[in-house]
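Encoded as structure tokens, here's the structure I'll be asking about.
Here the complex is missing one protein chain, while the rest keep their positions.
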Amino acid sequence: MKLGVFLSDYRTGADVLDRLTADKLGIILVGNGVYHATIKENGKACSVLDKKAAYYVLSEDLECRGCSAANVDSRVKVVTYGDVVDLIFNDYEKIIWI
Amino acid sequence: MGKLTIGSFSSLVGSMSLDFAVKLSEAAVQKGHKVDLWTSGNATMLSKKGQKAFKDYSHLAKKVQELVATGNFQITACEACAEARGYKKDDTMEGFQRHSMDWYLASAFSADRVLHIGGD
Partner (left out) sequence: MAIKKLGFVVRTLPYKIEGSRLAMTHAISSQTVEIYLEDGDNVEPVVCFIGDGVLNCLKGHQAMKHYGITSLEQHIKNSLLLDLNVLICKEDVERFGIKEDALIMDAADIGGETNAKIVPYSEIQKAMESADHLLFC
């Protein structure tokens, strides 16, 4: 299946995410989930980004929190709400929110 | 163009997940898609008329009514969840429907994509 996962939290959801498998997996960081794309702890990038998937981060939620696209991990693509709509309809047949 | 059904149970003002649902709905409608937004649980508070706009709080009522006016957006509150919270039919803003939970499932039946946001 082609699965798009909206990850909306920073501290929770990783356990569910770890178990998800799909032929095509996209992880869209929204809400507090955007911190996965920009924050490092003890110098290390977030382990959520190690999963084999396409990563996206919502620019509006990033900027809302004072984070800059310039600080986004190179593995993550910055997208807008309009881009998210296209991802939903064109790239992923099922979408979930965690 | 397609149809997106979104189910949101998140609180108005208390959680910005509901803001996400409305902004995603707007973006989808702007791209020519149809959107059904189902509000259940605490999200039913979005159906209440008379919401006041303050800069410090999310104000979604105006955007919701603009979206309803496009004809490509339906927003529905769970009647039981609304009534449990004291929101009566007369309290409901214009354009906001009220139905039982099976309406959401029926909307999901005909949707191309379903995003269930749940509650927080």
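By letter and in written order, the chains are A and B; residue numbering begins at 1 in each of them.
Assume contacts are C-beta pairs under 8 Å (C-beta built on N, C-alpha and C of every residue); 3 or more make two chains touch, one makes a residue touch a chain.
These figures come from a predicted structure and were not determined experimentally.
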Option from B:F20, B:Y87 or B:W103 whose C-beta touches the chain left out: B:W103
Contact footprint on chain B, counting only the chain that is left out: 7, 9, 40-42, 100-106, 108-109, 111, 113-114, 116, 118-120
Touch list for chain A against the chain that is not drawn: 1, 3, 15-16, 19, 21, 94-98
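Here is the rule we use: only the chains that are shown with their structure count from here on.
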CA centroid of chain A to CA centroid of chain B, Å: 24
Of chain A, residues touching chain B in the complex: 6, 8, 30-31, 60-61, 80-82, 84-86, 88-89, 92-97
Complex contact set, residues of chain B against chain A: 2, 4, 16-17, 20, 23-24, 26-28, 30-31, 33, 112-118
